[in-house]
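Apart from one protein chain that is not included, each protein chain of the complex appears where it belongs.
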Amino acid sequence: MKKDIYIRRRPKSLTSVPTHYCAGCGHGIVHRLIAEVVDELGIREKTIGIAPVGCAVLAYFYFNFDVTEAAHGRCAAVATGIKRVLPDRIVFSYQGDGDLAAIGLAETLHAANRGENITVVFVNNTVYGMTGGQMAPTTLTGQKTATSPCGRDPVTMGPPLRMCELLNTLDRPYHIERVALDSPAGVRKAKAALLKAFRVQLENKGYSFVEILASCPTHQRVNPAQALKFVGEQMAAEFPPAVFREEGRVAHA
Amino acid sequence: MLERVLIAGSGGQGIIVTGKILASASTRTLPCVTFFPSYGAEVRGGTSNCQIVLSTNEIPCPVPSRVDSMIIMNQPSMDRYRKMLVHGGLMIVNATLCVSPAKMAGTIAVPATGMAERLGNIKAANMILLGVYAAHRKVIPAEHVEAEIRAAFSERDARLLSVNLEAFRAGLAYGRNR
Partner (left out) sequence: MRERILMMGNEAIAEAAIRAGCDAYYGYPITPQNEIGNYMARHMPERGRVFVQAESELAAINMVFGTAVAGKRAMTSSSSPGVSLKQEGISYLAGAELPAVIVNVQRGGPGLGNIAPSQSDYFQAVKGGGHGDYHQIVLAPDSVQEMYDLTMLAFELADRYRNPVMILADGRLGQMMEPVVFHEPRSSPPPKPWALTGAKGRKPNMIRSLLLGEGELERHNLRLQKKYARICRAEQRWEERNTADCDILMVAYGTCARIAKGCIASAATVGIMAGLFRPITLWPFPSEPLRRVASSAKCVLVIEMSAGQMLEDVRLALGGSTPTHFIGRMGGGVPDEDAVLQKLRSLVRSLRKRKSL
């Protein structure tokens, strides 16, 4: 019952600035979930966020705590630079698929491999949104984008990159989880995953990574309702939601 | 006063450490000292050299094209660097490893590797040649060199330090008797 009342007011960790996201976009939900988690853990005054380059570039306007920008792909390096000198603050990066899995893949992997005590929130919607719907590393095979107009051809463009599976090959990550924002149940699971991930950092256990499959009706080229279906069916088939790493141990390969 | 020194040989002969000891010892008394090593890919081929400049005045270039003294530890280094020596300069040569010690005036041939072997550590040949140098070029007091040898080797085992000190003293005696 308490939760229902909660939905009607804004978390303290969100500002009142209206977001610029398209109708049906997953980013707004992820922002809210992060804000709720930060509130519930009582860490708003010691949280430092890192906004990416991509659709969430303006995240610093929406979060009501300290946020910095980072150059495209470099969030994990910036997070390392902050967390190493302020180990008692909670540092998280918020990144899209192009930022995290293409231009920033090296930083992503190496921060995870060092076991940096940070939280990485990875919003995967299979496309570059900000620049106009180009192919991302996570674009599905056959999916049409501005730069794969005939559909992604795995022979010349490579198949989609599965980040949770990739990170799960490393020794140091402590928590790796993938969730899908395709339904109210999915949203609840996403919040639980974020809560877990932030808690892992709060308890100084190490690197936590949450991949959130999200809708982008604008560039997934469907209406918002169909976009949720796209997330829950096509995306989830390629990127199965699961807890990959739990308490530092491989839970799902 | 200006003294330019070149030390050259093969990697593993302690060229760089010899140069650093000479430079550090000089720092105790001289206002201006530079040390410059060969570095990077250049030293991967097995040759090693360094240059030391000691002066009472500012040193414009730590890599002089001519030198007043050289300590040469193997044949390829002699072939390569002998022309850098100024007329009337001092050349100290490791005669054990140089088949044709230069017949130039001012050349002192020292069977350093052989002497070091008899002292119990073949790697101390560099300190023997440094001792000969200190005996001939009295720009730095021998006790300052000894202090720097202590500083360089004290963190390692005591035997290494004592053999290096012994080698330096043997070189000093060799140089003084010549």
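Which chain is which? They are A and B, in the order written, and residues in each are numbered from 1.
One rule holds in what follows: a contact is a pair of C-beta atoms (placed from the backbone, for glycine too) under 8 Å apart; a residue touches a chain by one contact, two chains touch by 3 or more.
It should be emphasised that the depicted structure is a prediction, and the values quoted were computed from it without experimental measurement.
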item: Per the touch definition above, residue among A:Ala23, A:Ala106 or A:Ala225 touching the missing chain; value: A:Ala106
item: Touching the absent chain when the full complex is considered, from A:Thr47, A:Thr145, A:Asn168 or A:Gln201; value: A:Thr47
item: Among A:Tyr21, A:Phe65 or A:Tyr128, the residue in touch with the chain that has been omitted; value: A:Phe65
item: Option touching the unshown chain, where A:Leu86, A:Ala146, A:Ala225 or A:Val250 are the choices; value: A:Leu86
item: For chain A, residues in touch with the removed chain; value: 44-48, 50-51, 57-58, 60, 63-71, 74, 77-86, 89, 106-107, 109-110, 114
item: Those residues of chain B which, in the complete complex, touch the missing chain; value: 20, 23-24, 27, 32-37, 39-42, 58-63, 65
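Here, only the chains that are shown with their structure count from here on.
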item: Centre-to-centre distance between chain B and chain A (centres being mean Cα positions), rounded to whole Å; value: 62
